[in-house]
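Every protein chain but one is kept in place in this view of the complex.
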Amino acid sequence: MTGPSPRVQLAAVFRKEVRQTVRDRRIMFMLVAAPMIQTVIFGFAVDFDVDRVPAVVVDGDRSAESRGHARRLLADGTLLRSGAARSVAEAEHEVDDGRAAAVVVLPRGLGADLLAGRAAEVQVILDGTDPNRATVASGAVSRYFGEVGESLARERLLAAGVRPPAQVEVVPRIAYNPGLETPPFMIPGIAAMLLLIVTTIVTAMGLSREREMGTLEQVLVTPIRPLLLLVGKMAPFVVIGLVDVALLMAAGTWIFGVPLRGNLLTLLAGTLLYLMTTLGVGLLISTLSTTQQQSFLGGFLFTMPAILLSGVMTPIRAMPGWLQAITWVNPVRYYVEVMRTTLLRGAGFAELWPQLLALAILGGSILATATLRFHKRIG
Amino acid sequence: MTPKERIRRSLVRIGAMAAKETLHIQRDPRTLYLALGMPVVMLFLFGYGVSFDLERIPLAVADRDRTEESRALVDAVTAARELERVAEVPAERADELFRRNRALAVLVVPEGYGRDVARGERTRVQLLVDGADSVSANQVLAKVDALVRAETRRLSGPGLADRAPPLRVQVWTRYNPEGRSALFMVPGLAAYVLAISAVLLTALTIAGEWERGSMEQLFAAPVGRLEIVLGKLLPYVVLGMIELQLVLAFGTVAFDLPVRGSAVLLFSIGFFFLAGMLGQGLLISVVAKNQLVATQAGALSALLPSLLLSGMVFPIGNMPLPLQLLSRIVPARYFVHALRGLLLKGNGLDVLWPDLVALVAFVVVIVGLATARFQRRLA
Partner (left out) sequence: MTDPAISARALTRRFGGFTAVDAVTFEVERGEIFGYLGANGAGKSTTIRMLIGLLAPTSGAARVAGHDVATAPEAVKASIGYMSQKFSLYLDLPPVENLLFFGGAYGLEGKALRARADELLELTGLAGLSAATTGELPGGIRQRLALACAILHRPGVVFLDEPTAGVDPAARRAFWRIIRDLAAGGTTIFVTTHYLDEAEYCRRIGLMVDGRLVALDTPAALKKTWVPDRVLVAQGQGLAAAGAALLAREGVRGVAPFGAGLHLRVDPARWGEREVAEALAAAGARDVRVAAAEPSLEDVFLAVVDRGGRAEGAA
């Protein structure tokens, strides 16, 4: 006598899971609407470009030249005049109290010195608390005065009759994202991150919930095969995950101008494999936990490092070698690469097969482990 | 009963509740790990793994000139370890390199470079940059620009310095002169870690009690609403303060974090922030009454704002106005601001009082809301 058909069993689990999930409006909100809201907020909040750094200019010279320099320095918007100070001490006070992040000191006699061809020195005082901002501010000042110095040098050489040396100019041509806007870079990463949080934790808690409620015992007594139970539990969340990705891509494109260049089929394949992996991790965690609380903590403690070490916020290349090695088994890393390379760089299977393969291997082994650990016995 | 007697009895009841809650916590090691272990792990990861600075940028070269001068330029650019020459390809293959993640930029030296340089004319080199990764792209641009300028100066030969006096820019950095991002991040991390664990732990444990039905039993006992709230939160306040200590200690030891300001002020601010976060978790659990919903709501309301809208990584000043306003009701914002000022600059109450007031206000409002909501469940 053959056992019950796997197809029928799988369909039964799937149907039940869908019914249970869809019935709870609050969960549906968390799974579908919340990621959308978060993406929009994230997209607007995250901006790696630092500009409008609050700055104070202490003009000790008060000449036409010095005022001109001050004006031109602030012209491009990297620095934003946040106040006035008559002395360096006053300006430093502004920095100490957090009202300014940079002070530019133009010394007395600057204009005259420059015109006369004498050496001159400009000072910049930075608030080092935010090193990124400090770097940007000092870079802006150095660049501006560097150019001033160079053009002065050139003029003098020409005036002295010497032929100025060659000038090599670097002309940048930025591919895929000419304005170097942050959203095209961040939104795919945000999508990967949100998908991870939503799917892993919900699945982890789902099985533990059944254990806590007692329904798992009844299910274990049926001839249902463990693999089918797990796959059936995952299935509705694959659908929800795909819907989420679609919504997030739509938001990305319409609100933030994220391009949609490459092979969308590759993106779909990558998304499915990624979902299989994240859901698999959730199920694996639930086989290791007895209560929902444990499941949640386990899932959460996995997702946090996974996100940090994925290249979503900071480049993997910037990590030390041993951390980079860990990212080889991080599915988020691969999915982010798939997303960014298809959407922005217009790639397809030919370039991304290594990432897809990695996701497939990770997902397959995690799911296999979860299935093996899931016994249809309670002791 | 005199008011004093009433208060004394109240305190006894609160103490009993707190003792019971402490027992629960002790019995679940995973909860303790979340509270005490995760912060250390996060700090560790953040300290070593989260950095924007790329050490070796893979650069490809397309040298169309092939003269001594062009090779000199390429060597100058790749001599420093910062840029690593990974391939020598025709410029047309740039896309392919970017898609396969082999290089971040391609330096294209045009034909005729050597001739132009020898004649002292103005010449251009092209830098094709992978704009999909805007963070890295900025760095590549800045580094290549600086290296090419240096090469230009070298080409101009000695003697230029005599004729054209330099215009120097002298940079001083107050607080964090080495520009270590760890010092910037740790206060933000402290806020993040406290927020996450406080909100999630209370949301989980209390929602769990609702689900299991043990809350009803509590209502049958002669304990007042406020007493329940305070009794349940007390152990978590203690846990949170231990966490704060742990984070600061780790920061001091591993990252040389300075602690310049007043310790009393530090722990007062920490206490009120913590209380606010616990209140938030409590409110969520009272409204959700279901562990799955509570955890998702907790993650949504604690993770996102603490990470994004607190100024931890991304400056609030750079965000669009609606988000800036939103960040005003995020306690983490005030905590991060105060903590940075206190630790790095030694700011005192005179500067930080607005932050403290905001945190206290939040605690009052949220504990009030939670207590009020609690009542409706009884009725």
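Each chain gets a letter, A and B, in the order it is written, and its residues are counted from 1.
Keep in mind that, in the parts below, a contact is a pair of C-beta atoms (placed from the backbone, for glycine too) under 8 Å apart; a residue touches a chain by one contact, two chains touch by 3 or more.
All values derive from a computational prediction rather than experimental measurement.
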Partners of the unshown chain among those that are drawn: A
Touching residue (missing chain; options A:L220, A:L264 or A:A360): A:L220
Options A:A64, A:A89, A:A160 or A:I378, residue touching the unrepresented chain: A:I378
For subunit A, residues in touch with the removed chain: 3-5, 8-9, 11-13, 15-16, 19-20, 23-24, 213-224, 376-379
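As a working rule, only the chains that are shown with their structure count from here on.
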Subunit A and subunit B, separation of their C-alpha mean positions in angstrom: 13
Residues of subunit B that touch subunit A when the two form their complex: 28, 30-31, 33-34, 38, 41-42, 45-46, 48-57, 73, 94-96, 98-101, 116-117, 119-138, 141-142, 144-145, 148-149, 151-152, 155-157, 160, 163-181, 183-184, 200, 204-205, 208, 211, 288, 290-293, 295-297, 299-300, 303-304, 308-309, 313-315, 317-320, 322-323, 326, 337, 340-341, 344-345, 347, 351
Of all residues in subunit A, those that touch subunit B in their complex: 24, 26-27, 30-31, 34, 38, 41-42, 44-52, 54, 92, 95-98, 114, 117-135, 138-139, 141-142, 145-146, 148-149, 152-154, 156-157, 160, 162-178, 180-182, 184-185, 197-198, 201-202, 205, 209, 212, 291-294, 296-298, 300-301, 304-305, 308-309, 313-315, 317-320, 323, 337, 340-341, 344-347, 351-352
